[in-house]
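Removed: one protein chain of the complex. Kept in place: all other protein chains.
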Amino acid sequence: MTPVVAGLAAEGALAVVALLAALLPGRRRNLLAGTACAALAAAGAVTGALALAGGTGVVRIPTALPLPPLTLAPDALGGLFILVAGAVGVLASVYAIGYAHGASASRTQWAALAVFLLGLQAVPAAADLVSFLLAWELMAAASAVLVLADQARNPQARRAATWYTVMTHVSFLLVLAGFAVLAGTTGGTAFDVLATADPTSAAAGVAFALLALGFAAKAGVIPLHVWLPLAHPEAPSHASALMSGAMVKMGGYGLLLVTLRLLPGGPTWWAVALVALGAASALFGILQASVATDVKRLLAYSTTENVGLIVLALGVALLLRGHHAPGAASAALVACLLLVVSHAAFKATLFLGAGSILHGTGERNLDRLGGLVREMPWTAAAFGVACLGAAALPVTAGFVAEWTLLQALIHAVRPSDALVAVAVPVALAVIALTAGLALVTFVKAYGIAFLARPRSVGALAAHESPASMRAALLLGAGAVVALGLAPGPVAEVLAGAADVGGVEAVGLAGLSLTGVDAVLDPVALLALAALVAIPAVGLVITLGRRLPARREALGWGCGAARTSPRMQYTATSYAEPLMRIFDDALQPTRDVEVTHVAESRYMAERVRYLQRVEDVIEVRLYRPLVAAADAVADRARRVQNGSIHRYLAFSFAALVVVLLVVAT
Amino acid sequence: MTDVTWTTTALTLVVLLAQVVVMVALAPLVAGLTRQTRARIEGRAGPGVLQPWRDVRKLLAKRPIRAAGTSWVTVAGPVVLLVSSLLLAALVPLVAAVSLPLVPDDLFVVVSVLLLGTVALALLGLDSGSAFGGMGSSRHMTIAALVEPTVLVAVYALSIPVGSSTLSLIVTERRDDPASIASPAGVLAVVALVVVVLAETGRLPVDNPATHLELTMVHEAMVLETSGRDLAWVEVGSWLRLAVLLGLVGNLVLPWGVATELSVPAVLLGVVAIGAKVAVAAALLGAAEVGLAKLRLFRVPELLAGSFVLAFLAVTASYLVA
Partner (left out) sequence: MHLSEAAFSQLVALSTGTLLVTSVLFVWRRSLRAAVRLLAVQGGALALLVAAIALAEREGELLVTALIVLAVKAVAIPLVLARGLRADGAALRDEPRMNPTTGLLAVAGLTTVAYLVSRPIIDATRGVAALLAGGDAEAGPAAFAVPVGLTMVLVGFLLLVTRRRALSQMVGFLLLDNGIATVAFLTAAGVPFIVELGVSLDVLLVALILAVLSGRLAELFGAADIGRLTGLRD
């Protein structure tokens, strides 16, 4: 029994323990079930790390069906995703011990969390399509239960869960169909057999299109992202963290599986399609995030952006690989995996932080927050670090990932063909605009929520979270910084997982992209910064001692009134310039209602301003679809008149047709 | 590493630190020279080139007042801005186009350090809890976001002939091949960068550094609640950032005189050269600002889109030559 097999077995055993713990009555359930779930996730993380380090192992589970046994045999790439899912799982489980309460601490919810964790880790471990699809469905069903946590009190949760379930099943059906096409052409179900398909054949093209769409739906790539901004805000925060930090990555894993392992060397249009999808998602996602005011909705749209960047990086890697720029191609692939890892770290931390805000203030709306840095210093610190990561500023994980992607792009050799010549500058411009808007988004999220003065009673009465939540937050923030400080070893491991070269660790833990001749050593950068900062900060402190001390006074209120917190900029007003600039893309609806004073219509008594931004894609694409489906369903109702005889007649007719089909 | 590379690294470090000192000394003079040029052209006597130095001395002696309800960001923000500007002065090739082996003056790193300062200033504005702070911060970040595509695409255009995004390599390459400076791609990219520098440092026509009209200001709105030495750090940090970026543009347009070896005469020549270039750039900036009016905030995207198109054309043009 290899260590990997032992790890997989331990996962199974711990899943049973977690399920049992979830059934415990009373208050101890949170602690025990949470610990068991964390252990399950940790076992997964260890197993993933082993597989990533080159360990192998095969687990065969016989079934009653006339199919080959279900096979779990993680390779290095799968190991990476198991590790990511496990690490995020540990954070979420530890966090949930303190966070879960009321409906989200029920037996069902804890059991669903355990099943979700198991499913998440089984997807990248699967080595044949039947076990892959089973794990996929396990993951999808359990997460749908998690989204439904608050359904008894909150009708929004029910609506979100409906959207999520429908979209996730569309994704499942597409993936199923794609795999079916591949299995049909190769005559097997194991991935090794599927990999024998000819990637240039028409069948492979169809399979790629189906699989890419299916995985894109899971990953939250536009236009299949609509479930993300609905489901993330309604799910309990630890579940959102898991869904955004780990589950959407499985969509990314699926794309990597298809393009690297099953159908390597596909035609160029695959790469172009991925670049286009990724670029559109990144821009659309961050644009919506920059004007969002619900903090979890903001994070959900930012997930669409990050996943877009991941898909874009993968597309660029495939494009350059096909056009003889191997150095830049492998750098792009490493960037893709770095984006996966860094996004898992900072987005999980951000969702956990959002949960802490909700826990401490009862508010999710940025317009009603403010000044939390005083009452919630730990949450503020962790959320701040994660915001730096999401805005891709040094020295965090996000910065390293984006730097690698940019280096890959500018070193895409002087292109001999027009496609690369057009795709590279456009991709660069899209990434740049995305990065700029991400900066606004996260300055807004942090500045409005944590700085300035409280904008509501809830924010005024904020309190810090319990220890388990703080621990998870700090662990997450630590991961964001650690990944940013030591990109060299991390990137080496990732390059190994993707089976490419061109990456080397230099200096203390710096990253050298040998294929494109670029070096980044965050520790050395930090040392240089310290060298110039120490004299400066020393000067600041000595002067601060010798010069007069600070005095507090009222802020400037235009010389008249005292300032009230209502005079501050809110998240909505902060994003107003962007809203006006990107008016055509966002299409907000505005309503101004002026009530005049009775005596004169020149004097306004009250002005009411209402602005709403809806998802353009949801409004333009899905509403007509849903309406059409409703209309068809209405018409279909005519065949249904309540007569048992008619229903039996339908079955009878169906039976006859089936018999006829079988006979011919 | 061998002894030789150790000595080179140590020497490089010394030169870079000297560069920081030179730039810190130059920064207030740059601000002063800009204002003085402008004053003279407008027919005023002007306060003299040394006025910013006197301003800093005055601010340092004053008792800082902070608005009630502000957090540690109000104290730390100015220092972060100052440190990011200092780091910028160490990274960008100004006096000498040399770089440390582990910390090359990679343009993407330079841009991110610049953005770190931008973010510190924006958070400072938000922390003040007044309407103005938030307004300035919001506008500042919006402009920063829209500038980003131009910066990166212009960087890309500059990096194509060299095959690297390392600034010192770009500068030396341009010095060795002067034809590339006058090439359409080179000119377009530099023009785009100039617009970016104006936007990032809050100069006309994007922001009016001399305004105190609440509704039009961007930078001044953010620092409205900052006073005393806190304001001094913000001002020095902003001036330093202006001086460094002007110096960078100067070195891209006239890459001569930059020290490429680690000898005392070369470095001294580099100091003189960068002083001259920055002075010329500052005087030109001051002269240009006389004839410019501030754009409406919602016309700024047009300016930035225009500069983006120039940068994009630079990329296209450099492919055409290939």
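Per-chain numbering from 1; labels A and B assigned in written order.
Assume a residue touches a chain if its C-beta (ideal position, glycine included) is under 8 Å from a C-beta of that chain, and two chains touch if they have at least 3 such contacts.
This is a predicted model, so every value here is computed, not measured.
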Full-complex contact with the absent chain, from B:A179, B:L215 or B:V264: B:A179
Omitted-chain contact residue, chosen from A:A53, A:V422 or A:V506: A:V422
Where the missing chain touches chain B, by residue: 179, 182-184, 187-188, 301-302, 305-306, 308-310, 312-313, 316-317, 319-321
Hidden partner interface residues of chain A, rising order: 418, 421-422, 426, 581, 584
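In this text, only the chains that are shown with their structure count from here on.
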Length of the line joining the C-alpha centres of chain A and chain B, rounded to whole Å: 35
Contacting residues of chain A [partner chain B, same complex]: 290, 371, 373-374, 391-394, 399, 403, 406-407, 409-411, 414-415, 421, 425, 428-429, 431-433, 435-437, 439-440, 443-444, 446-448, 450-453, 506-507, 510, 517-521, 524-525, 528-529, 531-533, 536-537, 540, 543-544, 547-558, 563, 565, 567-569, 573-578, 580-581
Sites on chain B touched by chain A in the complex: 13, 16-17, 20, 60-73, 75, 79, 82-83, 86-87, 89-91, 100-104, 106, 108-109, 112-113, 115-116, 118-119, 122-123, 126-135, 137-139, 141-142, 144-149, 151-153, 155-156, 159-160, 163-165, 214, 224-225, 228-229, 233, 297-298, 301, 308, 312, 315-316, 319, 322
